[in-house]
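Working notes, structure below.
A single protein chain has been omitted; all remaining protein chains appear in their positions.
The chains carry the letters A, B and C, assigned in the order they are written, with residues numbered from 1 in each.
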């Protein structure tokens, strides 16, 4: 049983089917085909407005390209200090932004607050030695599984506008956040001031398909060139757009995300009620971050269950991990099995400390 | 009928099948899976030695990453002035090499000669204002459809060693060159001094699968990091390596390339015997470059046949395109149909000028 | 006797004096001082309008920074193929422009024509694989000693405007061109459409002082940041601006340039009348490019005279260097001595072939 991430399985049957169908026949290369045109139009519908869309093969490329359109080489991009862009991409943003810097701020649950960002920006020197801030990047879902509420997004969007920053959202788990909030894609992005979005498909059912969705037109102007010089425009371009066609059809993406979130809820609730277990952060999407006894950690591993330990850097104030405890991350996806969740809970229950008689 | 390129169709059935099979089940992400390990071992067999292999999604990324490992930011990379790397990648090599420069040399048929490269290198200033040459990049097949013979490769390899250059081969059409020469992958690469290879799969049957194959170990040292920061390590990595598994199985790649080359030969022979038609360069792989009368060009287009005009920059000495002539490129692939070739020939024949009675 | 370049001597006495005077006392660092403010105002007067000025220590930095403000990393900068920026700066422009490319066009005397540039621009593909042209860079004086006439500049400026390019002038020998033309700084720059200028001081009397002068305001917006991150904002900034104060005082810069040009004329006329000697290009500023007999070359060298051979790449049509001839460059500066010129001429005359009796 593998709860390590939501990228450990292949594509969903529906997406794979769409890919296979698109495979036949000759079409213009490099995205000049009809499927790609159709899918781009579909994105307009999804976001209820005209958007510019660029397809790439990885989330890292989506993030780095998006940021490179918003931040000049001498600029600063504000993000959380545990953001994927600063921590997990081997410097891709810095490469694509040509040396621009990421400034990592603290925040519980890997979440930034409008107040925190505003205070940071106001405290920056105006001297030429200080790289000027040009963008804010947040992750929706955050690296600790939390979801920004539209009101929180709006507050951050307002700070961006006030300080002249572009607002980027890393939506690697966009769909999981969306169904968690029950709002529309528009309400979770441009209506709150988001200017550019990494729209993830891979973690929620695609093979390798990520889209950069641009709401602020000037950020789209050179993205084709930037993507090309990054080796990100695949020649058989329809084979990426076709994945999104399958992804969007019959609200497949919503269904996948709802399914993953539901299993996460099941797992989260089950774990929470065990003695000796508590959640580091609330379960709001498809990831669960329990703090468990070391003995339970051992039992789960011995049962062959795969998952990652997690960093304690963004714990809530007052929370600490005891010497005999471990903070872990469990990720659910469209391909996770409810029976696996139940089995994990069973093993965890067996390994839970007996509650002292009251 | 579409002769525009060999990237206008999807994957071959065999490759798509391999992809579908690899799709099922959970496996480690980012290339830590068993399929990827298997395919890497397969590359060792293909090249009859230990090689380092890195998978990416586009030929541009393969080339740019390969060059970035061989050329420091202050270095010079010698190539033909019509090379794909200098002309068709929107500056990807310069981006990945951080501003290193491509020096484009002339040469008939987009081919470099050892003598030409050697003369150029010897003529370079040794002053600090001159970026020092660090790599040679050639395309096998060249941009004019020609194939370097192993002896020519060896001569270029010797020049590289003499001047301390790394030797890169852009093998976007590697298989087409291979079956044209009838030699082994080893004989076409490291045995002649090639240090690093962009091994193309996409044009010859894959969906999106290119490999960087490294023969000089130090060039492989940081490629993982470079690929990661370029957003080129896809999370569901097995879905690229699986394509190569299908590609290699039962010599599928050889069969595909032989098929394409055979059709190119058929087309080339048929066109050559038409009055008013001559070849700009010999047909050695899967591309045909005829110089045709404008009237024939018109007839082909009117029949809905798609292809590109081509540049005259590397014509043989003495050859020129007349005012009523056009130089075009016709590309054949594993998915081309013999009947389409025959139909094109028929249309061309009808449009050919009547030969003057002698 | 050293005719190798105009950067082989120190500063002029007047400039050194200005530097020494500015040395005393405490002043704000990084250009916040009064001298710098004064000199910036002086630049406004010199150019008869509001300009933005940035001081750097080398011409290479001036050029590379100027271009980096005009050309995005995915863009193309058109220049002559013998331009200093493409040939003599070890890739500084590519470094500062983050991989943007220089496209070197041919042209007699290292001079570009509006027609040549226009034809080139129109011939570029509009595909995404083609880096979009963003700037034109010319050298005034050119690398072959020629001067662009204001009409020629205007024609180039018009091409730039038509194609949306920024227009950069490398004015390493700005003053020499200016006094050659007898026009004003304004007439040689922004009045003809020049947007940004590398204004050289070092070759004409300064120690190390170059200025970037910006006429198109948006190109100045980030130059402070770019200069800072390039390590080009010296802390004791007044010591650069002070050089310009001495440079401008009492038209010192004009006098220096007139003197150098006059000596160049003297040398040029003297050489031209010798049998076996002809000029590769007209002498229009402070450099002379004679084609001399090998025997004369030998005699000059034996006399200890220092100078550089020159490249034949931009000779006028029909001109060639014979097997017993050499093309050399002789450079005059404010510090050259008339007696040295006369001595060189004397030696050359002695070494000149006897004219065949007619």
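Here, contacts are C-beta pairs under 8 Å (C-beta built on N, C-alpha and C of every residue); 3 or more make two chains touch, one makes a residue touch a chain.
Note that the structure is a prediction, hence the values are computed from the model and not measured.
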Notebook entry, point to check: In the full complex, which of A:1, A:16, A:78 or A:100 touches the chain missing from this view?
Noted result: A:100
Item checked: Which residue of C:108, C:234 or C:249 touches the chain not shown here -> C:234
Check: Thinking of the whole complex, not just what is shown, which of C:58, C:130 or C:295 touches the missing chain?
Finding: C:58
Notebook entry, point to check: Hey, which of B:131, B:234 or B:315 is the one touching the hidden chain?
Noted result: B:131
Item checked: subunit C, residues in touch with the chain not shown (by the definition above) -> 2, 4-5, 7-11, 16, 20, 22-29, 56-65, 89-92, 94-96, 202-203, 207-208, 225, 228-236, 238-240, 335
Note to self: What does the interface between subunit B and the hidden chain look like in terms of residue numbers?
What the structure shows: 30, 72-74, 98-99, 128-129, 131-132, 222, 224-226, 228-229, 233
Next item on the list: Write the list of subunit A residues that the hidden chain touches.
Entry: 73-74, 87-91, 94-95, 97-101, 128-131
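Keep this in mind: only the chains that are shown with their structure count from here on.
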Notebook entry, point to check: If you average the CA atoms of subunit A and of subunit B, how far apart do the two points sit, in angstrom?
Noted result: 36
Margin query: For subunit B versus subunit C, what separation do you get between their C-alpha means, in angstrom?
Written below: 42
Next item on the list: Find every residue in subunit A that makes contact with two or more other chains and list them.
Entry: 225, 228-229, 233
